[in-house]
Structures are given as C-alpha cells and as structure tokens.
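With one protein chain removed, the remaining protein chains of the complex are shown where they sit.
Per-chain residue numbering starts at 1, and chain names A and B are given in the order in which the chains are listed.
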Amino acid sequence: MANVIRRQTPAARLFRGLLYGVLILAALFYILPLVVMLMTSVKPLSEISAGSLLSFPQNPTLAPWTKAWGEACTGMRCDGVGGYFWNSFAIVIPAVLISTTIGALNGYALTKWRFKGSELVFALMLFGCFIPFQVVLLPMAQTLGWLGISSSRAGLILVHVVFGIAFTTLFFRNFYVGIPNELVSAAKLDGAGFFRIFWRILLPVSAPIIVVSVIWQFTQIWNDFLFGVAFSAHNTQPVTVALNNLVNTSTGVREYNVDMAAAMIAALPTLVVYVLAGKYFVRGLTAGSVKG
Amino acid sequence: MRDSLPMKNTSATPLEAGAKRSTPSGGLQAWLPRLVLAPSVAISLFFVYGFMLWTFVLSLTSSRMLPSYDFVGFGQYSRLMANERWWVASTNLMIFGVLFVVICLVIGSLLAILLDQKIRQEGALRTIYLYPMALSFIVTGVVWKWLLNPQLGIQAMVQSWGFESFRFDWITDPDMAIYTLVIAAVWQASGFVMALFLAGLRGIDDSIVKAAQLDGASLPRIYWRVVMPCLRPVVFSAVMILAHIAIKSFDLVVALTGGGPGYATDLPATFMYAHAFTRAQIGLGSASAMLMLGGVLAILIPYLYSELRSRKHG
Partner (left out) sequence: MSTFKKTTLALALAGAALASTAQANEVEVLHWWTSGGEARAANVLKELMEAEGYGWQDFAVAGGGGETAMTVLKSRAMSGNPPSAAQIKGPEIQEWGELGLLGDLNGVADAEGWDELLPDVVADIMRYDGQYVAVPVNVHRVNWLWANPEVLEAAGVEMPTTLDELFEAGEAIREAGFVPLAHGGQAWQDATVFESVLLGGQGSEFYQQALVELDPEALGGEQMIDALEDFKRTRELMDEGMPGRDWNIATAMVIDGVAGFQLMGDWAKGEFTAAGLTAGEDYLCAAAPGTEDAFTFNIDSLAMFRVTDDEELEAQQALARLVLEPTFQEAFNLAKGSIPARPDLDMSEFDSCAQQSLADFQRTAEEGGLVPSMAHGMAVRADVQGAIFDVVTNYFNDADMPAEEAAERMVSAAEAASF
C-alpha cells in the first residue's frame, strides 16, 4: 500500500499532521505502563510513597535491581530471581525447538501431501488452541504421574510441547499453503521423498514463519505460570513462579521498586525478543507475498 | 491479487492428492505424511479430546477435592444453573470477549492503516505498539492495577494537576470494573493485531488500489471498499487469536482485580479454578468447564466453518 499516489494539498498536509498526532498519542498509551515500571524500579522507597506514580525519579538507584536479582526473598530463600532465570531457559528452549519442529513437519504434511481428511485433521488439531489450562491441570497431573515424570523438567517440557503443537501447526500450515505446489510436485516427479523435499525445498524458505513460531512459543511458554507452579519441583521452578513468590512476600512495607525490577527482569528475554526480532516477526507474517 | 499471508486459510487445490508414484518407495511415501502427523493427532486425541472427555465424566460425579467416580447424573449442572456467581461470570465473558475482540480489531486495523502511510519512524512506533504482547498477563495486571488505583494512579495524578473532580475509579466499582479488564487486555493485544493487519496490508497488490484511485475514489473509500474485504483472512486469524486469549483470561483477572470487587469481574476460567481447586468442588468445576468450552465451540465452529469453506476464490 505504500506506493499509492498521494496528493500534496494543504488538506493533505493537515491530515498528515493529524496522522502523526494520533500515532504519537497511541504510542504514549502503549508506553506509559512500561515507563511507570522502569521509573518505579529505580526509585528509592521513600520517593515511591511520597510521590505520585509518574513523578520522575529524583535519586535514581540500581539497588532494587541488584536486590531483585540476587537478594530478594522468594519465600524462605532470599536469593532473588536470578537463579530461576536459568530454570526458565532450560524449560523454554527445548520446548520451543521441539514444538516448532513438529509444527513445521505437520504443516508440511497437511499442505503438500494432502490426503482424504487432512483438512478435518487440521480442524481437529486446531481446538487444542482453546483449552484453558486450568481445565487440564488435574488430568495432566495424573498423566505425568503415570509416566513417572511429574515434578520434573521433562514433564513440564512435555506439557508445553503438547499444548504448543496446535499453534505451531497453525502457523506453518498457513504459511506453506502459500508456497506454490508446483515446486513440490516437480520435486516429486524427480523422485524426491518426503523428508528430502522438506529439507531441500521448504525449509530454506521457512525462515520467516520459523521466526513467528519461535517468538510466539517463546513468549507463551516463558510467561506461563500455572503449569510452571504445578509441575515443577522446588529446584526447577521457572522465573514466573519466583516472581509471584517475590511479589507476595512482603515484610510490612511492600517494596514496589524491587517488585517492578523483578517483573522487568522476568520480562526481559521476551521484551528483547520482541524489540530485536519484531521486524522479522512482521516480515514473517508478510513474507508470503514477497515472491519472485 | 495474491493473497498469500502465512496466517490465512486458503484451500489451494490439491494437485497431488493421493498421488502415488510408481517408485519402489511409493507405498511408504504415501504413508509417510500420515505417519508424521500421527503423533500430533494422537497427542490431540489424548491430551485435548481425552481430557475434555474426562472433564465431562467428572462433571457427572460428585467429586470434591480429588476425582471420585460417584455418579450423580446432571446434578452438578443444575447446581451450576442456580449459581448466581456463574451467571455473573458468563455474562462477564460475553461483555469482555466481545468488547475485547471488537476494540482490538478496530484499533489494530486503524493503527495498521495509519502506520502504512509511509511514516518516518515506523519501525520504532511498531515496536512500541507491539511490545506489550511480550509481557505476561500477570505483569500487565499488576501494572494496570497500579495505574487504575484511585489513590495511587491516574486519578491521583490528574487530580494533582488541579482537576480535583476527576474520577477514574472504575476498578473499585462493581459495575465498571469489568471494563478495566478490557482496557488492560486491549493494551496488551492490540499491537499484535496491528502487526497482523500491517502484514496483510503490505501483501495487497498496489495495482488494484491504483486502479481505484485512477477511477477517482478517495483514500478512505478505497480502504473501506477495496482493502478491507481483502483482509478477511487476517480478520479470521486475529479473531482466532483474540478469542483464545479472551477464553483463557485467568492470569489477568487474578492479577488485576482478583475477581473483585466481590465477584464482579469473575470469568468462567476463574470460576472454574476457584471451585475445582480452592473450594474442592471438582464436580461443579468440571461442569462449568464443559459449559465454558461448549459455549466457546458453539461460537467458533460456525465461524471456522464459514471461513474455511469460503476459500474457494483466489
């Protein structure tokens, strides 16, 4: 849409000014909470109770951040949320890799190797997106118990993979539908098999949707609380559980600055991913149209 | 026009449906796709449908703290129907769900259209609109709870600017509190919808728009008549994602209002949780889960059907 003809009348200029105005106002709305969080996380406690939410920090300090990372009390232990950070990575990375791979293969199989009922299969798998996690908590607990992996990292990874497959399949399937079938049928005529075609033809052009899928899954799994608290043991708890404990562990005075710092720390990886890879994200969603 | 978003749902005609080459591995090749899909299908069957079935079975029992198999027919459902709080929760889901989806779609599409006008700082603005999606709903709830607190947040700030009679205490008002949920949820998700629409807009062929312009149509009219209809697949994807967020909304309610004041902002997901776990009423909780899922499917299945069917063109 960017290359349409535009008129340069005064009315158009006014319109443009209004355009920027609206966009900036919207930007303020979106960025306000983040600004509040950041400002609060560097204020000493005295300023928080004295000032208002949006007052600028007079004596900014990084003490709340160091405390949140290494010293704040999350229950009986007082070593901050730092350690839990690595727990989260240990859960997220395998889960994202596995669910993305499975989703890619599924999407590929559903679109390039259609068989009777493949659409139905897709529709059936799609419903997995809508199950609220509370509903499956107890049956999942029982299943993990039967498999002998409850309260273990492997169990939690399994849970996240299971409920991520619906989404990753959706993403890849929609992407691969847009890839011309001629490419695949030509390869089939040449005698190439299922995996070879995937590896040689589809995977190389899948970068955009892989990015979309990875970002989505990373965010969902990193931010999960319910499964994390129910299925982890005390030494495999993800950072969301630690954050919840920290925020609810107050010694008389609620240390809002440490709470905010801890929330920011917990949110940092996903924020970084969105800020850095955001443009690839949009590119991934657009990519279908940029063809030859 | 090539409508080839990765998020759309076209049904391209299958050229190779059931194609069996007469190669030695032809038989295996035909089965490989099914084999590859089989684990995921099995997982779906077990973990999604199996669990739903198990929940249904439990809703017919008198299970309290942990599951028991003492069947009581539809007794739990009649208890549910007589439960005042359940009706509040269901109505809330309607209000919240509809407002959330509609407002996100409107804001998302508007922002995308505005951003598409060759804006200089597009990248930065886009990041600003998009980043809230990176945060967990707990963080969103906590921050907005603060902002909406009459004593500490926006109301206090505006009052300190001199507008003594400014009020923004929805969060303490049982009738208005549900709208605070909408505000926080829209803040979180509308940027993502914007990204979807932006991608969709970028995928539209310029020639069609140029042709319309040459015919003398004004820009707004072009958007309304030509562009938006092309974005139907995007709307579909957006609605699916937004609907899934609305149904699963649990963390946000817990963090922002705790279901309060009273239980004015209760949603079926929090209702189910409170009863199944805190109140040791798994039977009743399961019944509420079934109704919640049923309601959701009742709305989504027709929508899915209509969208997947109407992909005959382009």
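The definition used in the following text is that a residue touches a chain if its C-beta (ideal position, glycine included) is under 8 Å from a C-beta of that chain, and two chains touch if they have at least 3 such contacts.
Fair warning: this is a prediction, and the values are worked out from it, not measured in the lab.
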Query: Among the options A:85, A:198, A:231 or A:274, which residue touches the chain absent from this view?
result: A:231
- prompt: Which one, B:38, B:65, B:211 or B:299, makes contact with the chain that was left out?
  reply: B:65
Which of A:19, A:63 or A:141 contacts the chain that the document leaves out: A:141
Message: For subunit A, which positions touch the chain that isn't shown here?
response: 71, 73-79, 137-138, 141-142, 144-145, 150-152, 229-231, 233-236, 241, 244-254
Field: Footprint left on subunit B by the chain that the document does not show
entry: 62, 64-67, 72, 75-76, 79, 82-85, 145, 149-152, 169, 171-172, 174, 257-264, 273-275, 277-281, 283-284
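Keep in mind that, in the parts below, only the chains that are shown with their structure count from here on.
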Statement: Chain centres from averaged Cα atoms put subunit A and subunit B apart, in whole Å, by 15
- prompt: For the complex, which residues does subunit B have touching subunit A?
  reply: 2, 4-12, 14-19, 21, 23, 25, 29-30, 32-34, 36-37, 39-41, 43-44, 47-52, 54-55, 66-67, 107, 111, 114-119, 123, 125-140, 142-144, 146-147, 152-154, 156-157, 160, 187, 191, 195-196, 198-204, 206, 209-210, 213, 219, 227, 237, 240, 243-244, 247-248, 250-251, 269, 272-273, 276-277, 282, 289, 292-293, 296-297, 300, 304, 308
- prompt: Which residues of subunit A touch subunit B in their complex?
  reply: 1-5, 16, 19-20, 22-23, 26-27, 29-34, 36-37, 52-54, 102, 105-106, 108-116, 119, 121, 123-140, 143, 162-163, 165-166, 169, 171, 174-175, 177-178, 181-182, 184-185, 188-189, 191, 193-195, 208-209, 212, 219, 222-226, 240, 243-244, 247, 259, 263, 266-267, 270-271, 273-275, 278-279, 281-282, 284-289, 291
